[in-house]
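Only one protein chain is missing; all other protein chains are in place.
First chain written, first letter: the chains are A, B and C, and each begins at residue 1.
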Amino acid sequence: MDFTYVILIPLIPLAAFLLLGIFNQKIKPAVSGYIGVAGLSTSAALSFYTAYQYFFEVGKVDGVYQTFVEKTTWINFTDTLAIDMGILIDPISVMMLIVVSIISLMVHIYSRGYMKGDDGYTRFFAFLGLFSFSMFGLVLATNLFQIYIFWELVGVSSFLLIGYYYTKPSAVSAAKKAFIVTRFADLGFLIGILIISYYTGTFDFETLNNPEGSAILSWASTSFMGLSVITWALILIFIGGAGKSAMFPLHIWLPDAMEGPTPVSALIHAATMVVAGVYLVARLFPMYYFVEDGFALNIVAYVGAFSSLFAAIIAITQTDIKRVLAFSTMSQLGYMMLALGVSGYDGHEGVGYMASMFHLFTHAMFKALLFLGAGSVIHAVHSNYLKDMGGLRKYMPITNITFLIAALAISGVFPLSGFWSKDEILVAAFEHNKLIYGVGIFVAGLTAFYMFRLYFGIFWGKDTQYKHAPHESHISMTFPLMVLALISIFGGFIPFSELITADRVGFEAHINIPLAIVATVVGLTGIGLAYVFYKKENDLADRFSNAFGVFYKWTFNKFYFDEIYLFVTKNIIFNRIATPIAWFDKKFVDGTMEGIGNKTVVISKKIKGIQSGKVQDYAFGFIAGVVVLALVFIYLWTN
Amino acid sequence: MNFSNFLLMRQEILLLTITLLLLVSEIFISKSKKSSLVHLAIFLFGIHTAVGFFHIDECSIFGGSFQTNNLIHFFKNVLNIGVFILLLQSADWIEEKIVGENRGTEFFILLFSSLLGMYFMISAGDFLMFYIGLELSTLPIAALAAYETTKRISSEAGIKLILSAALASGVSLFGISFLYATSGSIFFHDIIEVIVSNNLTILGFILFFAGLSFKISLVPFHFWTADVYEGAPISVSSYLSVISKGAAVFILMILMFTIFKPLIHVWENLVYVVALATMFIGNLFALRQQNMKRFLAFSSIAQAGFILLGLITGTQLGTATIVYFVMIYIFSNLAAFGVVQAISLKTGKENMDDYNGLYRTNPNLSLVMMLALFSLAGIPPVAGFFGKFFLFTAAASKGYYLLVFLAVVNVTISLYYYLLVVRAMFIRKNENPIPFFKNKLYMKLGLLITVIGILALGLYSPLYDYIYELSAAFN
Amino acid sequence: MDILTLFVIIPVLTIVALVFTKGLKQARLVSMVGSIIQLGMAINLVFAYFKERAINKEIMVFTKDYVWFEQFNIHYTIGVDGISVALLLLTAIIVLAGVFISWKIADLPKEFFISLLVLASGVYGFFISLDLFTMFVFYEIAVIPMYLLIGIWGSGPKEYSAMKLTLMLMGASAVLLVGVLGIYFNSNADGGTLTFNILEIAQVNIPFEAQKLFFPLTFVGFAVLGALFPFHTWSPDGHASAPTAVSMLHAGVLMKLGGYGIFRIAMFLLPAGAMHWSWFFIILAAIGVVYGAFGAIRQTDLKYINAYASVSHLGLVLFALLTLNKIAWNGAILQSLSHGLLTALFFALIGMIYGRTHTRDISKLGGMMKILPFIGAIYVITGLAYLGLPGFSGFVAEMNIFVGAFQNPDKFQRILTVLVVSSIVITAVYILRLVGKIMMGPLVTNDCENLPKATWYEKTGILLLLIPIIGMGVAPLWLSDMLLESIQPFIQGVL
């Protein structure tokens, strides 16, 4: 089966980007909006077609999902080592195609309403196009280097979109922060790639992931500081993933990234780009699993678990609704990571892998929904802060309903999509690692709590008096909300375990009833608490926070991580390293060169007395010269 | 010996005739037309130069005390061309002297007799001829240095030159006497037979070397140079810096490569030391100079130091590179002095600061100056680069890499002060720059020839190959 | 007249034509025409090269040989391989762009363009010569006009910078000269005749002692031009004071002579020396990379930032060369090309900003994007390309270098490689600081609401540079294959 046409999926948005980018000034805003939407819907259509083709027509050959690769050489290193550009079709890439195209399309539509009247309208859609292109390219990558290339590209489009309001200093610094932190993580990724390329002599995923392949079998051949170099490489690559997926401690860029327009947060920082890290680990899952008995995989698990807990705690105390969602995203990403971390490989063992991808899918939907809902709210009240909201259910019913659905979904309430995926994750965790399971279940509770704190805070709670009454958003904004709401409701019934598994062989997923009950109970408890605290305006919350005192303060300030980073960059990099170097360069290196020149001049000033102008001194010099030369060459230097 | 032998020294005879002719013609030309003497002199000397290009067979007459061969003959031609250019450049000045101060033609007579002296010096076959030639070339210059009888510095220059010259020739005579003592003859061809390396010979050689180094102004025998150049009329300084220095280098090279060859183990070290001293001292002094003449004086000292890099080899390669370099050096330095002369003639300004913003008013002069300085500094594609590069190659061929390195360091230093002048002319601004002026025909011609030389000599390689063949004569 | 010598002839003819021009209009017109012809020839050369290469498997093609100084066996020998072809094309592009950028040069326009073209002809000559002497000649011809260009048309402490630059480069060429002579006098080690011809010398195996002695001289001689730490200090001052077009040519082309010379002469003729010394110089190069990047973080003058960035990026070139690895060498050449275009583009943009706002102090600039959308957008693109974003030339080059450098299992070199790789983060830091400060953020200078928009010649100049950058970044295959093929014979000498 020939999947070459898939190449169009990324190329169409690219075309849109170029069109809008180059003729930025010429094109009317309305037109540019249509161009963007049209392009994306084509890609989306193609993605769906591909998915259908792959999953139900040609993908499965005697029970195993095949990998289809179309590629061409991009640059040669040696006759064996080369970077290829191409497309790789396998379950997860197809799944990602769906996710990216749906969300991106929705966001495009949504933005036509949300960004209306903004003077950078065209630029915005151009950047969206660029991002979609990069993201499609990333998910379709056939080898480590290609994925790195598009990895960088999504990074830069995220930079551009966060810094979209480029006259706002906060936006600019947020964009810089996002780019530099992820870039720093990518450094690890790159070095990892270098190691892999040297020891396995290839970048190709197929070759690397082949469980019988030399890459996996010969991991033990070389070791460095007690660990196999391959393990090191995998850890480094995971650092790259952690940077993109905002895992602790590289998470700090994500909250600030909320400076970008809300649709962007929905698209990039909730649904697609941030899951790139998860996708990367899933992409290399066989290596992570087999090399050195999954040493690297355990790291993934623990980092994921900790991040999800960490983020969930912080999320409770934030008052900027987008930041709450950001931390929630981070927490959910941690969930996916830990799912991968505890996953096995073949058959039902691989439930974690499946669950992670499943959750990736569902989460993308309801988290995007949440963000878009939040966007619609912000659009209405022109503020990000809970204190300026409340009682909005009367004004914006659709937003209210859809937001509620999403909140329920993320809290894992039966039968919404979130319930299924989260349940699978907990099952996997329970089967492999009780500690992580404990964390997971606790986080589930927290999630439910802060989500409903948010929900009640926005739509119920105090009846704020608005200067000009907020109203429901334009259809172009509510339509995507509804679509996504539908998916969030029914997405859970997609038989993922049939389609997407580590070993490509589907298995029969069965609900683990007791665990499911526990999870649901915990979730409902969280919701209940939130109800008590925030349904009606009361001072319970304040009393609690006062009771917690210091802990609350720390949490509220996100455990001062920004400050630490600030200290490192400002004081260490700038003042302790860069400044001394600049000084050293001026004074010492340059000074030496200067010195040589100056010394010459000084000497020439010093010796000018020789030329005294007295003819007799000259004569003396003459004779002295003769005598000295004579003495030297007659008696001393006689060779 | 028959009279046809005299024809073999026809250059000398012709020059002598011209000199006498000018002397006599002064009597017949009326006061009012005196200035036509200049044209006459230039015309006659032009003929002389032209005639010089006819071939002369190798010969050795008067019992070997006068000898000539193709290289010597070639070099005499080089000197001729140099002097001719010099005449062109100084024509206006001397005309003004003749008309204004009612001076006679002594300038030409002294100049030519000094040149005659050099002819004899470089084709000398024994020390006597050499000595006479040396003195004949030095004394008239001393007189010329004091030519501006009304200027104090001119007389000071004259007295300094004559006294130092006397001392120098005294010293070298003393040396020659020792050489005579060891070898028993003053004829070169006898000395070559018998010379051996012993202390007296070495002493004699060093004294002799000092005497000649004085004319080449090598450190530490260079002190007179700057003062004399500054005090003397520009034409004379220019003459001193190119013609007499060139001739001295040539004869020194010949003697060292022929009769003193057995002492090479001594003089290669000697030259090594002197070369370094000369380059460094010359450059370090040149750095500070403000007066252009003085500046060029020290620069010419440094250049002499570079010449020694060729001298150190004692091979045909060395000979060829030296002659080649000296030729290029003559053109470059004459160009530089020519510009200085033109400017000081029109404005009387001789300081570097006066040159500020020269390019804006007199672009052509500045360009000539820049070319000349680049040639002196050894920047391609002008000739100076090739001259220097080949000198370094010669030194390196003997494995003196360290010496070459230090020499090239000196090139960098020299580049600095040459660029100072360029900076003054091109970059610096000036409230009252030297106003634009047109040069007379002779001056233009003089500068033009030098420019052509600077541009062509390096790129036109057959010339070097020709010199190389000629150089076989002394090895 | 053969296809290569024209590269020197055309600029000379253009200069001659310029001599007779009057005023700015004619001067710039003539020089534009000349440079366009040049560019056309360069492009034509690329195709001719591919055609020739198909049938001719020599190291160098289009070789011509004329005796010059017989006694020294100095020849005017010319020839090209893929590398020189690429660099010639680069030069042609940048020269033309430079002419466009200096479209409005006010003071002494004629002289300006003449000096510019003298420089260019020197560079062209350097890239086509296969004879040490000729190469050296062209090298110096290329360096010396910088003095006048900076001194006359420069800004700030121009006299000082010009003098410093000239003296340091000439001092370097002094060292180089000794190295060249050393090679020359060892070129008969196998009993042949002395020769300056590179290809012939390459056949000779020069005694190890000599190589040990002369490699450092040759290397340093060229590396100073390549801004090797600690001999880089001429470049910040020089760039800061130079007029825009000169900075472009200098950083874009002239500094490439360094790397090229090392590759062609130091490495190719003295492989054993290279082996023996690489460990030492590679440390300097690695320091240079990181050091330059950190140096750039702290600067406040746009041109200084760029100058230090160049130190860092060209340090990368030297580093790659010293890893003595084929892929890395390919990367080095690619980096030379890419950095040439990028830095030229950067300087061009800086020149435009400076020409409008009359300041290069980043603390006095801000939010230019709003006022100058075109220039701003290009500036951001350039910045991103500069920090090695995929899709632009820089990425390709750097990846080649890193992968290549990593192929050597030696721990020490691995560590250096990791160190060097980390420089991409620092680069990101200062580039983003720059972009964030002057392009984004609120307006700082309120008096410049209505600055003139980019003019046609400025846009032409920019696009001339931008298009190849993107071309290299998107489809590097043909270029890198061409280079790899040409590198093959050279790497064999070393390994």
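In this section, a contact is a pair of C-beta atoms (placed from the backbone, for glycine too) under 8 Å apart; a residue touches a chain by one contact, two chains touch by 3 or more.
The working rule: contacts and distances are computed from a predicted model.
> Given the options "NADH-quinone oxidoreductase subunit K", "Branched-chain amino acid ABC transporter permease", "Formate dehydrogenase major subunit" or "Cytochrome c oxidase subunit 1", which would UniProt use as the protein name of the unshown chain?
Looking only at the record, the undisplayed chain corresponds to "NADH-quinone oxidoreductase subunit K".
> So which shown chains sit in contact with the chain we cannot see?
Per the contact definition above, the missing chain touches A, B.
> Out of B:Y180, B:Y272 or B:Y466, which touches the unshown chain?
Hidden-chain contact among the options goes to B:Y180.
> One chain isn't shown here. Among B:E12, B:D92, B:D227 or B:E350, which residue touches it?
B:D227
> Give the residue, chosen from A:F414, A:F479, A:Y531 or A:F620, that touches the chain omitted from the document.
Answer from the full complex: A:F620 touches the omitted chain.
> For subunit B, which residues lie in contact with the unshown chain of the complex?
127-128, 131-132, 135, 139, 142-143, 146, 149-150, 152-153, 155-160, 162-163, 165-167, 169-171, 173-174, 176-178, 180-181, 184-187, 226-227, 230-231, 288
> For the chain that got dropped from the picture, name the residues of subunit A it touches.
Residues of subunit A in touch with the missing chain: 608-609, 611-616, 619-620, 623.
Rule of thumb we're sticking to: only the chains that are shown with their structure count from here on.
> By Cα centroids, which chain is closest to the centre of the whole protein?
C
> Please name the chain that ends up farthest from subunit A once chain centres are defined by their CA atoms averaged.
Looking at centroid distances, B is the chain farthest away.
> Using mean CA coordinates as chain centres, what's the gap between subunit A and subunit B in Å?
Between these chains, centre-to-centre, one finds 78 Å.
> Could you grab the centroid distance between subunit A and subunit C? Build each centroid from C-alpha atoms only and quote it in angstrom.
37
> Would you give the residues of subunit A that are in contact with at least 2 other chains, written as numbers and ranges?
In subunit A, nothing touches at least two other chains.
> Touching two or more other chains, which residues of subunit B qualify?
Residues of subunit B never touch two or more of the other chains.
> For the complex, which residues does subunit A have touching subunit C?
24-25, 73-78, 81, 83, 145, 148-150, 152-153, 156, 163, 166-167, 169, 172-173, 175-176, 179-180, 183-184, 187, 190-191, 194-195, 197-198, 569, 573-574, 577-579, 581-582, 585, 589-590, 592-593, 597
> Mind pulling up the subunit B residues that touch subunit C in the complex?
The contact residues of subunit B facing subunit C are 317, 320, 374, 379-381, 385, 389-390, 392-393, 396-397, 399, 401, 404-405, 408-409, 411-412, 415-416, 419, 422-423, 426-427, 461, 464-465, 468.
> In the complex, go through subunit C and note every residue touching subunit A.
It comes out as residues 164, 167-168, 229-230, 232-234, 291, 294-295, 297-299, 326-327, 367, 369-370, 373, 384, 389-391, 395-396, 399-400, 402-404, 406-407, 409, 417-418, 421-422, 424-425, 428-429, 432-433, 436, 439-443, 476-477, 480-481, 484.
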